[in-house]
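Shown here: the complex without one of its protein chains, the others still in place.
For subunit A:
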Amino acid sequence: MKRSGLVFGVMVVGIALLLWAGWHNLRERRLAMQQAQENHVVLVPEKAGPAAQTDSQSPEAEAMQMRGKVAPGFTLVTLDGKKVSLSDYKGRPVLVNFWATWCGPCKVEMPWFEEFRKQYAAQGLEILGLADDVDAGKDAIAKVAQKTGVTYPILLTDGKIQKAYGGPDGMDYLPMSFYVDKNGVIVEETAGLGSKDEIEAHIKKIVASGATTAAGGQ
């Protein structure tokens, strides 16, 4: 009787200790998480490699991870008022690039895109520049397009397309580029400014993918 009472007492104390430890751990964990959320800043890494620019561990990256998925379709209007759909380019490699007039890094790579568009024209490459710029007027967008020397279609976004490619809150940063192969699948997704070589390497991937279709796209 005495022994079982002693065992019971030890068990009660043990369970009490466990409960206390659990509560203590929970409190510590919450404090640690709170501190981490307050202090931790996820930057685009120093080496602007596109693969390194999306932190595959972050929830944001998970939400935005489009690689391997079929590119969401869209029909948008150009600065000239023409309707352009992604499906117009079925069977061709397409680089879908989100940019804005206030985004310095975006304007650096736009002339490179223009250069690659010409270089890979025979393989059917098309670049679509989607202006993620709600406040800028058409004139400002056209001015930047002209200044950067791009002749590929510049499309005005509608708010929905940013969510389709960037998640519920739209694009978290710019530039964002999606490399769509001839089968309409996003084979690469990059955030921030990469090097010209990296951009060309991604373009080569989508140009080499699937069956070649004659340029024209319509």
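Assume contacts are C-beta pairs under 8 Å (C-beta built on N, C-alpha and C of every residue); 3 or more make two chains touch, one makes a residue touch a chain; residues count from 1.
Quick note on the criterion: contacts and distances are computed from a predicted model.
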item: Name under which UniProt lists the unshown chain, selected from "NAD-reducing hydrogenase HoxS subunit gamma", "Protein-disulfide reductase DsbD N-terminal domain-containing protein", "DNA-binding protein" or "Glutamine cyclotransferase"; value: "Protein-disulfide reductase DsbD N-terminal domain-containing protein"
item: Chain not shown: contacting residue from A:Cys106, A:Ile127, A:Leu156 or A:Ile186; value: A:Cys106
item: Residue numbers in subunit A that touch the chain omitted from display; value: 7, 11, 14, 18, 21-22, 25, 28-29, 32-33, 36-37, 40-44, 46, 48, 53, 55, 57-60, 100-106, 108, 132, 135-136, 140, 143-144, 170-175, 191-193
